Structure formats: C-alpha cells, structure tokens
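One chain of protein is taken out of this complex; the other chains stay put.
Now for chain A:
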C-alpha cells in the first residue's frame, strides 16, 4: 500500500539553514547537508529545501547545495524558491534534485508549468500554492504571502493540474505558524477536485494534527519545519503513532 509521506522542510539562505535548528548530534546545525542526512536516517520520507536567498549568486549557491545534498542523501528531495525558468530547473535536476517546486513564477507565467512538464515530465513538477481566506474565499498569495492575487485556490489548483503539475504543495497562511493543525477542510476539497497528490503544509503542532490531515484532510503527504527542527515531534515517534491509527506509513 502506498504510504503517507512525512516531509521536513529546510529553509535555506545563502547555502545555510536559516531557522535556528536545534539538533544536538550535529557538528554544524547550519549545514543543510548534515541536517538532511540526519532526517533521512530518522525516517523522513522526503525533504524540501526552500531557498529564500536574495543575492546575485543565489542560483549558483543553490545548484551547488543540490549537488552536495544529492551526493550525501539516499531519499528523494524537492527544491524550491525563486525558480522561474526551464534553465533554472535543468541545472537543479542535472545536479540531482528529484523535483522542483515553483510558486510565484507559475502564477506570473502559467505556461512555465506546461514547459517544465513537457521537458522534464510531470513527476518532477511541484506547484506550491500559498493561500488564505479573504471573506470566506481561499485566495492565492505570492511572495511568501505578501502579495494578494485574484486567483481562487481551487480554480488555480485545477488549472495547474491541467497544465501538467505532478503534485501540489498547499500552504494555508491562516494556519502556518499557529501550530493549531492543518487546513483540513480545504485540503480535503483539493483532494476531491484533483487527481494528483496533495502535500499539506502549515499548522503542524501535534502528532494528532498529522493524523487529522491524513484522515480528514485526505492529504497524501504532510510537510512541517519547526516542530521537527526543534524536536517537538520526532519522526520515528510520529510514524509509530500514525501506524497505531492505521495510517499507512514507512517504518
């Protein structure tokens, strides 16, 4: 049976992890490669690296990081942040990334999704969507949530599927950082409307939240950052808990 995936997300700036990551066993907690290897060892099913650098050299720094990660870890990983062209994706995939995640660039240029799917295959194209409710309507936001668009979450999600996205990473900005649980209602609706996997993001605080998002939110995977980085939830323990709730996981 296909298992539900647990995905730690690492924020990267200038080739280093950003948030103070609290791993006692690490020599260098700011080294994304070492952190990634640690997560791979402890049962993470996949990793996401989100680059938030804003420097001129960011493309090269990210490409170098991808190469170092691919060299070290034996589980799949996705890279996102500032990817806006076929050339950007080409170098990241060549360097060993399994998937890329595009967000703002997909909204600005939806044709990019078609181009990436045609050139590299849908399986490596993740479209990340950040949204929050405005007057009861789930509205897509850009630039880490700073810029609002006219796009409706569900309409946009259906469009990206039609254009060839292989997966959707949905972050609820209403839930992100609250530790009150994932946006399960919206997630379940996405799963019903679409026929590609949905990754839940934003709101993880307890192990119960993961159970809820897999059962009520019908999510295929759940992504979180700080609860893993700060050991509030450890992945082996989380997976045992999910297994006890009869949710299929890889142990």
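As a convention for this text, contacts are C-beta pairs under 8 Å (C-beta built on N, C-alpha and C of every residue); 3 or more make two chains touch, one makes a residue touch a chain; residues count from 1.
Here, contacts and distances are computed from a predicted model.
Undergrad: Refer to UniProt and select, among "Molybdenum-pterin binding domain-containing protein", "Imidazole glycerol phosphate synthase subunit HisH", "Chemotaxis protein CheW" or "Sulfate transport system permease protein CysW", the name of the complex member that is left out.
TA: "Imidazole glycerol phosphate synthase subunit HisH"
Undergrad: Considering the complete complex, identify which of A:121, A:145, A:177 or A:236 is in touch with the unshown chain.
TA: Final answer for the missing-chain contact: A:121.
Undergrad: Check the options A:95, A:172, A:201 or A:226 and report the residue that touches the missing chain.
TA: Only one of A:95, A:172, A:201 or A:226 touches the chain omitted from view, namely A:95.
Undergrad: Out of A:142, A:160 or A:196, point to the residue that touches the absent chain in the complete complex.
TA: In the full complex, the listed residue that touches the missing chain is A:196.
Undergrad: Write down which of A:71, A:87 or A:185 is the residue touching the left-out chain.
TA: With A:71, A:87 or A:185 as choices, the missing chain is touched by A:71.
Undergrad: So which bits of chain A touch the chain we can't see?
TA: Those residues of chain A that touch the unshown chain are 1-5, 40, 45-46, 67, 70-72, 74-76, 93-96, 98, 118-124, 166-167, 195-197, 220-221, 250.
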